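Just one protein chain is left out here, and the rest sit where they should.
After this line comes chain A, so read on.
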Amino acid sequence: MARKWLGIALTGILASSLAACGGNNEGNASPSASSAPSGTGAASSSPAASPAASQAEPVKLNFWTPDRGATDHIKAEIARYNETNKDNIQVEVNIMAENYDQQLDIAFASNQAPDIVRVNGLPSLSVFVKKGYLAPLDDLLTPDMKERFGSLLREGVNQIGGKTYTLPNYGTTQRLIYNVELFEKAGIKEPPKTLQEMIDVAKKLTAAGKADGAYGIAGNLKSTGSGLRFADPIGMLSGMGSSGYDYKKGAFDFAQLKPIIEAYRQMKLDGSFIPGVEQLDIDPLRAQFAEGKIGMYVSTASEPLVYKNQFPAKIKWASALPPTIDGQQRGIVPVGNAGIFIGLSPKSEHKEEAWKFIEWMYSDEVLKSYQEDGVGLSVVPSVIAKAGKPEINGIDGFMPTKFDAIIPPVPIIAIEGMGYQEALIKYILVGGDLDAVIKDLNARYNAALDKAKASGEVKAEPMPDFDLSQLQGTLAK
């Protein structure tokens, strides 16, 4: 009898521990139930015991961010604030693992919204404002803040409808990242400057490295959201618009990307891509690069920190400006997420305290630490003047040059059918009629744009005088 009860107890413990890990849906699957974001997978930093706790109950603030790559830095900063602020404020930070936007949706819908919200991308800025997740900051900005951030405030970048909802902190420059050792082995002296050189270099790198399992080029082509991350740095440095959007015409024209897509298709036909590239996410790609199995790829200034902590690089690597279509640098390389950082929730019950915290976070001292700890490269002039260079191998090549700039936003629209990244990645991998693909994309994207413009959701006026070369030198000389 005792054994029976012991068995039941053990079964119960086993079942509950396995259930805690999640559940396979066989037998009781419900997509709605299983797809609902469950838990945050969050790294949570509890407020430290306040020295003032004995005097008065501290004001507790919640700060949500998806910046898990900067977990250590953020936690350290928050702990410092909790220990040093004189306003009896304690901030608890939740660093989300996945589905940040959906977690916010649920939190706001259920009146559990955080007081401070990280704006994690330009599309999110516009959507968060429309959903009422961000309060305008204009009346709260101090003269000092207006002076320090004023030159970086732009419609669609950190302002919507003329109101400021967030301020800039750091951005991520984008570069061609290359395996110096494989370049040397293949007898290549410098990174490619044109697309044709890129094709040739990829072929040579593959020839030199294939016996050891190394290939010339890679991309995170599994991702339908960021798999084409090489297109804008190459295209915009060549002088064209962003994400297929032509600022001059105020319309989408994917024909701009044709030379880049054809070059990548050629590299695929040459066998220069690492095998299995169609299923490669960015992290598995980085893991292979760190092992020396990839010759080059285009990515962001996040990489030096990744190759320091996440996947310590076993090879010597460096970065350079991406190639252009014909070697002429007629434009700039866009700095990712440069105009946005954190904002204030209009639902916060402690707006005054939350703003005090936000003000502290936007102080030069704190912003400086983001650059010096290698989280990102500052785009705020007063911070750039003070901040030291992060001590991370490989960061030198990512420091802002005159070719790095914050770009105007691309209209956010609801398209029907396959997105442009997926459609063009498909062409790179399996070929087909690129002109037909471009024609279809242009038709669908412009129809969606016209619809969004007609409904008043989007303003996308042609800018006939727009010239990317005029953005050169706006961040660094």
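Quick notes
What we mean here is this: a residue touches a chain if its C-beta (ideal position, glycine included) is under 8 Å from a C-beta of that chain, and two chains touch if they have at least 3 such contacts; residues count from 1.
One rule holds for everything that comes next: contacts and distances are computed from a predicted model.
Per the UniProt record, the chain missing from the shown structure is "Sugar ABC transporter permease", taken from the list "Sarcosine oxidase subunit gamma", "Response regulator", "Sulfurtransferase" or "Sugar ABC transporter permease". Only one of the listed residues, A:71, A:88, A:226 or A:382, touches the absent chain: A:226.
In the complete complex, the hidden chain is touched by one of A:169, A:256, A:288 or A:348, namely A:288.
Note on the undisplayed chain: of the listed residues A:84, A:110 or A:455, the one touching it is A:455.
Think of the hidden chain as still there; on chain A it touches residues 15, 18-19, 21-27, 29-35, 99-102, 105, 120-121, 123-124, 127, 130-132, 213, 221-226, 243, 274-276, 278-280, 284, 288, 293, 410-419, 421-423, 425-426, 429-430, 455, 457.
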